[in-house]
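Every protein chain of the complex appears in place save one, which is left out.
Letters are used for the chains, namely A, B, C and D, taken in the order the chains are written, and counting of residues starts over at 1 for each.
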Amino acid sequence: MADQKKVPISPISRRAILAGGAALGASLFLPKGLRAQDFPTDQINTTGLAVTDDTVQVGILHSISGTMSISETGSVQAEKLAIEQINAQGGVLGRKIETIQEDGASDWPTFAEKARKLLVNDKVASVMGCWTSASRKAVLPVFEQHNGMLYYPTFYEGLEESPNVIYTGQEATQQIIAGLDWVAREKGAESFYLLGSDYIWPRTSNKIARKHIEDKLGGKVVGEEYYPLGHTQFNSVINKIRLKKPDVIYAIVVGGSNVAFYKQLKAAGIDMTEEAPLLLTISVTEDEIRGIGGENIEGAYACMKYFQSLENENNQEFVAAFKEMWGDDMVIGDVTQAAYLGPWLWKAAVEKAGSFDVDKVREASPGIELASAPEGYVKIHENHHLWSKTRVGHALADGQYEVVFETADLVEPDPFPEGYQ
Amino acid sequence: MENPNFILTVEDLSVSFDGFKAVDGLSFYIEPNECRVIIGPNGAGKTTVLDLICGRTRATAGSIEFKGAELTRMREDQIVHAGVGRKFQTPSVYEDLTVFENLEISYPRGHTVFGALTFRRDGDVDARIREVAETIFLGDFLQERAAILSHGQKQWLEIGMLLIQDPQLMMLDEPVAGMSVAERKKTAELLNRIIRDRAVIVIEHDMGFVADIATRVTVMHQGKRLSEGSMAHVQADPKVVEVYLGH
Amino acid sequence: MLTIDKLTSGYGESEVLHGLDLQVPKGEIVAIMGRNGMGKTTLMKSLMGIVPATGGAITVGDCKMTGLKSHARVAGGLAYVPQGRQIFSAMTVEENVETGLTVTGKKTVPDDIYELFPVLVEMKHRRGGNLSGGQQQQLAIARALASDPKVLLLDEPTEGIQPSIIRDMARTLRRIRDERGLTIVVSEQVLSFALDVADRVMVLEKGAFVHDSPRASVDEAHVSKFLSV
Amino acid sequence: MFSGYSLPELGAIITMQGFAGLILFSVFVLMALGLAIIFGQMGVINMAHGEFMILGAYVTYLVSNAFAAYMPALFGAYFFVAMVLAFCASGLLGMIVEWAMIRHLYKRPLDTLLATWGLSLILQQTFRSLFGAREVGVTIPQWMMGSLPVTDLIEIPINGIFVMVLALGISAAVYVMMYRSAWGRQVRAVTQNRVMAGAVGIDTERTDRMTFGIGCGVAGVAGAAFTMIGSTGPTSGQAYIVDTFLVVVFGGAASLLGTIASAFSISQAQSILEFFLSGSMAKVITLLVVVGILMLRPQGLFAMKLRK
């Protein structure tokens, strides 16, 4: 692992990316003509997965009930869209994807139970799923024990690298550091107030942020604070923020608390469009804004790899397809897009390996590129995370982000960042 | 007025609920083998007096001394172990248990958690329960659930539950209420038998029944003692006549 | 006005009333005497539907009461002053009386009720629980009258009340009867009061009527035998 | 923690923090009033209380959409219509639930807990099926957002004022209903002495239904108000349930004033602790203290003082 960290930023030129993108983009939306009979089932499936001559079964494992269903619905939709598109192109190795959907019910033991069911009972070839770190931690031993493949879509705290998981969202350093650099450079920010919901992702992210602010940027953290998940009263912390007068509120509030926080912030007269203080978040995607209301968060900045407003052809097609499938009023956030990548990355790996066998898929995965990704271009790193760009969006009143910055190069995933632990 | 012969000494006993004085400066004394009947109109505070003695209600003022121990500061179960037993006005038995089990629970052994867990139903227990059951006319009902007993039989069962504890002071609140004539007679017979070796306080309205059993009668009115003495004495007391008959 | 036909009633397995018959004409005051535990309160509660009757029929005017819920019986013309008065102690005097208005639909308490009980006017805004026993009794009667009844039931109204007030009460009850033509049934242990107030005296003993005579011909000695200690 | 600030700054902070406590107080009052009626007066443990609130929030959402679509000119006023409709919707549902379920369980209070928990699951899934699993965004009229600058340093959030006014208003309305109306008289009579209430002519069953309905309706209004400060999703209601019960129980269940006093003390404690501690720890300590006091005084903190 140590040597993986030293892999230099991929020397892919912009031209190469564009060329690759064009090639792959073309390949995605034209039937590729891989015919099932060219790949006899007994050769491409030596481990007894649920693969027939015509079909292959894939699991979808998200919460569709309980508190997390609020967040995970978008991921389910994106994964279903991707699978439908893949099937429309002729499937994977000529086999149509059939999905088995299970409800994790926002309950981590249930996630573990359902993961076992998908792997052991249903013998699915891969699983798209999970949202919270807790659910991933719960299913991880199951995937490792039964050698399954999980495509995990959420930006998360890192500190993990499993051979059985492909992390299609960003790990913490990828998401955080570029944003902090940007806000320090462009906005001259020096003092930060860190705020989060009380669980591992906000805490770990803030730890990385604090180290980066203090060690690399020479700034100062004037407050750091956590509220229970689901907390709805933020007036006290808003008063503390007034007292400390930070340049930046760095907020990693999630779920229902988000709505409360931004509404109360706005009501307290902290107008984010004035940027005094400026608000930078890594937890509010377009999905969350629907609940918060665009007018309440206008002017805030978010740092992630994808925004619905990205202007590239891939994204325009993706957004159009998503809305066609799920309705015009849908919005797409970072995690939704990352979830959309899962089936495509898996398909690419299977076809590169010429086999559904998990070991072969895993072997084939590093280096898989997806030039058709809505976010632009991604590539699987040796450490199973994705190379991706990081962007800063500026929240508009209509609930969309305007991209104000993106990194020039792909940012290397670094789940075990040295100096940040 | 300390008389060592009294088993129960109640002095200046008062209790008030929200300003209403249910018992007001009451004093009376019970001798070891007497049967004291408390009568009085409804609301006179009779039941409250029993509640105070057995610790169900805490006195506002005054003292209750039982065999030299001050009861006002003791917990209910401690008062029971000191030797005071009490029967409630409406029969209070364990409907889901059999008559045998009802009696067994009151059997004076195994009253702690550990004791109850390790309690063994040995020959002594069995014999004693049968004996008491015969006394209270329920010898044939030992294995029946208490729920199926008649009202009168439940009253007897509750008396039996007291009896098995062998208390030195037994307090009965309307033991014949709701009984048929035949049952009343049997109950009087029963009480006459069991009051021999102990002090008894009875609240009752049935005057024929009272005359049958009472050693002395205390008449209460509005939380105070109105009259006290033999049955004949209180019947002749003009204050009692006024309270009961008006004028 | 009030007809009771073979009424049986009781609690669970024990029957307390064993088939009572009683007719009370309009405007008559009946006193039902008897010691504690003889079934007076059970009779009252059965009439009000608080204790379900196990058999028999109850009629007020032409209105069959059997099987109705309490509030419907009040609407049908019964009013009840319970033993122990049971006023709503946390509510004010005025509110207590107003609860009786529910079936009449009136918004305010008719003045004639307060005329009967001037003391209640002074106490209007005091809490019911702070009244003396006698005042509470008047309040309970006022509350019952507020529902504009045809038949008024009083259960041991003299219990725990000073003799002087008892005499006033008898007067008031008669006045109510005279002014409103009300039928009144009062259960009682105190003979003198019963003789003061009633047109007819009955004795209830162990769930059955054992004595029934107009006041004029009441044999006081005979009745007090049923009552005395 | 206060070093380095000028006196005016400190004064401003203390003022605003006091105000934050008052907002929290208002929120608690709104949450708890409905339950104070249902649990405090009727003894029903309504675990679906949060869902009744969220029903009110969804009604607000629908009304805001309707206004935006059909009467955009009047949008600023939709909130008042929404609160009335939220009251009606939650109240009506409450009456149906009382009729179908609760009235059979008055003698088994613990079973109302289980049954209403089942109800809350069904309501959650109903919301999810009707409105989707995601939170819905309720657009608040512009005039209700933002804040009033009192001085250079002190700003008072308008929605906070609105919540406070609403809390006061609803408390007053509930007070008037309970203590000044014929209906309230009947409710109090029934809760004080059910048998006697029937015997003075009060239809106790109808009164129960109305009481339950109004308790739920008040919850609906609270839910409508909370769209300003919280989220509206199928499971949002669950977040309120523990706090709500604690406020009511802590106040001494039967007393409306107690509920308000308890909301005040809990909110002030929490708001002060939040300022000095991390939010999570403030919450834990507040809850622990409340539970601790309840263990010592199970009848509630204010029950005795207020009982005559």
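One rule holds for everything that comes next: a contact is a pair of C-beta atoms (placed from the backbone, for glycine too) under 8 Å apart; a residue touches a chain by one contact, two chains touch by 3 or more.
We take it that contacts and distances are computed from a predicted model.
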Assuming one chain is omitted from the figure, identify its UniProt name from "Urea ABC transporter permease subunit UrtC", "Dihydroorotate dehydrogenase B (NAD(+)), electron transfer subunit", "Cysteine desulfurase IscS" or "PadE1: phenylglyoxylate:acceptor oxidoreductase, subunit E". "Urea ABC transporter permease subunit UrtC"
For the chain that is not shown, enumerate the shown chains it touches in the whole assembly. A, B, D
Answer key for B:Ser92, B:Thr135, B:Ser150 or B:Thr215 versus the chain not shown reads B:Ser92
Can you list where chain A touches the absent chain? 1, 64-65, 101-103, 105-110, 112-113, 116-117, 120-121, 132-134, 137-138, 140-142, 145, 157, 159, 198-200, 203-204, 207, 226, 228-229, 416, 421
Touching the hidden chain in the full complex, which residues of chain D are there? Just list them. 43, 45, 47, 101, 104-105, 108-111, 113-115, 117-122, 124-125, 128-129, 238, 241-242, 245-246, 249, 278, 280-281, 283-284, 287-288, 290-291, 294-296, 298
Which parts of chain B are in contact with the chain that was left out? 54, 56, 75-77, 80-81, 85-86, 88, 92-97, 100-102, 104-106, 108, 110-113, 116-119, 121, 126, 129, 142-143, 158, 161, 165
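The rule we apply is simple: only the chains that are shown with their structure count from here on.
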Please tell me whether A-D or C-D has the greater number of C-beta pairs in contact. A-D
Core chain by centroid distance, with centroids computed from Cα atoms only: D
Averaging only over C-alpha atoms, locate the centres of chain C and chain D and give their separation in whole Å. 44
Could you tell me the distance, in whole angstrom, between the mean C-alpha positions of chain B and chain D? 50
Quick one: which residues in chain C touch 2 or more of the other chains? 129
Per-residue multi-chain contacts in chain A, two or more chains: none
Among line, ring, star, complete and other, the chain touch graph is line
Who touches whom among the chains? A-D, B-C, C-D
Interface residues, chain A side, partner chain D - complex: 64-67, 69-70, 72-74, 198, 225-228, 230-233, 235-240, 242-243, 255-260, 263-264, 266-269, 271, 287, 289-296, 399
Looking at the complex, which residues from chain D come into contact with chain C? 182, 185-186, 188-189, 192-193, 195-205, 307-308
Write out the stretch or stretches of chain D touching chain A in their complex. 5, 9, 12-13, 16-17, 19-20, 23-24, 27, 124-125, 128, 132-140, 142, 145-147, 149, 155, 157-160, 226, 228-236, 238-239, 270-271, 274-275, 278-280, 282-283
